[in-house]
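All protein chains but one are shown in place.
== chain A ==
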Amino acid sequence: MTRLVVGPFNRVEGDLEVTLDVQDGRVASAQVNSPLFRGFEQILLGKDPRDALVYVPRICGICSVSQSAAAARALGDAMGLAPPPNGEFAANLILANENLADHFTHFYLFFMPDFARDAYAGRPWFDAARARFKAVEGTATADALPARAAFLQILGILAGKWPHSLTLQPGGSARGIGASEKIRVHALLREFRGWLERHLFGDSLEAIAALDSIPALQAWKASRAPASSDFRLFLEIADALALDRLGRATDRFLSYGNYPTAGSPFFARGVWHAPTGTLAPVAHTDIAEDASHAWMADAHPLHPWQGDTRVDIERLGAYSWCKAPRLAGEVVECGALARQAVDGHPLIRDLVAVSGGNVANRVIARVLEFARVVPAMERWVRAIEPGEAFCHHGPMPDEAQGLGMVEAARGALGHWLVIRQGRIANYQVVAPTTWNFSPRDAAGTPGALEQALVGTPVGEGEQVPLAVQHVVRSFDPCMVCTVH
């Protein structure tokens, strides 16, 4: 048995350390450590509840709007306030813009460059991958960054700027949209659609969204050349490297559901258990955070409304700042794959039934979301009615609690808020990567990534095993959210 400590594990940030015990060329056991603690849950104590809208986006500059959205909903829940239809459409557009921009950045900047590493030289697909995806030098960086910046101009219009906007409010959006803004947002969406259809897919978004089974996906792949589009090239590499047999976790998938209109979410909420093919409802009361392997003082698992964030850096057995959230005691995986499995997209249901959660399926589900969400955004912006209200208003109660659940790009994000005497008495955040990159719980059960890494091949002399990098990055980790 040899031990390998891998870090800084970068893209998006570098604040991740993975400790691997390797036996017979495979990972036998993994420990995932988030080595950065800032203490946002402590910073928020005693503040005016509305100040949460300033602090919580700054938990994470990658998922900033998702944090805003969760806070706005938690405050709205505490205030008994819900947005008018225009407010829902604007909030959905704002959140979807960030979520898709994050998927885009992940695919082009964080995930694909690993296939352009020299270690893959000589593979039939390598020259195409290197030309397109080589970090910094590849054509994708030069093409994708301006496309991303242009797409995020939607947030310049709808939310003032990105990241760190205060536009989302408990009762909707602080930014009224007129006819001119509608047209400009529509134009930016169509421009982004065009980019995706030309470069990412080489096909229409509707054709991609309509792929409804593994045979349909394979037929799509077979009908075009490997380098005809970026997604097609990914499928070539995924098959060649058997990425569908890498990084399997628990196959229990959690989604809070997303993008409500008239109170009903565009993506459904639930827990999909792939081995049995069953969908169960999510009860937030089943969520508890276990701190047995975190540098935290909590003695036993707590529901977030009772949650506590006190540091104990000498805690025996601790190896991360991340707590271990569990749903009714179970480890779950969240993210685009979970979201699409829960929502019942037929291709994703087929993929997880056959091969579960793995590197290939996580990326396919993320890419599929472009094809499903951009058309929805086009509908939402057209549905806005200029002149109608964007925001409802109401008083902040002195005593209340609130819950805000949204789907960030990386999955289930929940904010739990307690207000006492008009001030924040408790504020607990359980972020997507907290779920996926959690350490072990009191029963010794490893978190989702820790399970996914077991069995991953490690080549002779590999300091930073490539397969390990694919598995870790397939989750699109966001470490600053994880610990906050």
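Rule of thumb we're sticking to: a residue touches a chain if its C-beta (ideal position, glycine included) is under 8 Å from a C-beta of that chain, and two chains touch if they have at least 3 such contacts; residues count from 1.
The criterion applied here is as follows: contacts and distances are computed from a predicted model.
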Study note, to complete from the structure: Name check vs UniProt for the chain missing from the figure, options "Thiazole synthase", "ABC transporter permease subunit", "hydrogenase (acceptor)" or "NADH-quinone oxidoreductase subunit J", returns "hydrogenase (acceptor)"
Check your understanding: Which residue among A:Ser66, A:Thr167 or A:Gln451 touches the omitted chain?
Key -> A:Thr167
Check your understanding: For the full complex, which residue in A:Pro85, A:Gly176 or A:Pro346 touches the chain that was left out?
Key -> A:Gly176
Check your understanding: So which of A:Ala142, A:Ile183 or A:Ala207 would be touching the chain we can't see?
Key -> A:Ala142
Practice item. Would you write out the residues of chain A that touch the absent chain, in ascending order? Key: 5-17, 33, 35-39, 42-48, 50-51, 53-55, 58-62, 64, 105, 109-110, 113-114, 116-117, 134-136, 141-142, 145-146, 148-150, 152-153, 155-167, 169, 172-176, 178, 311, 313, 386-387, 389-391, 393, 463-464, 469, 480
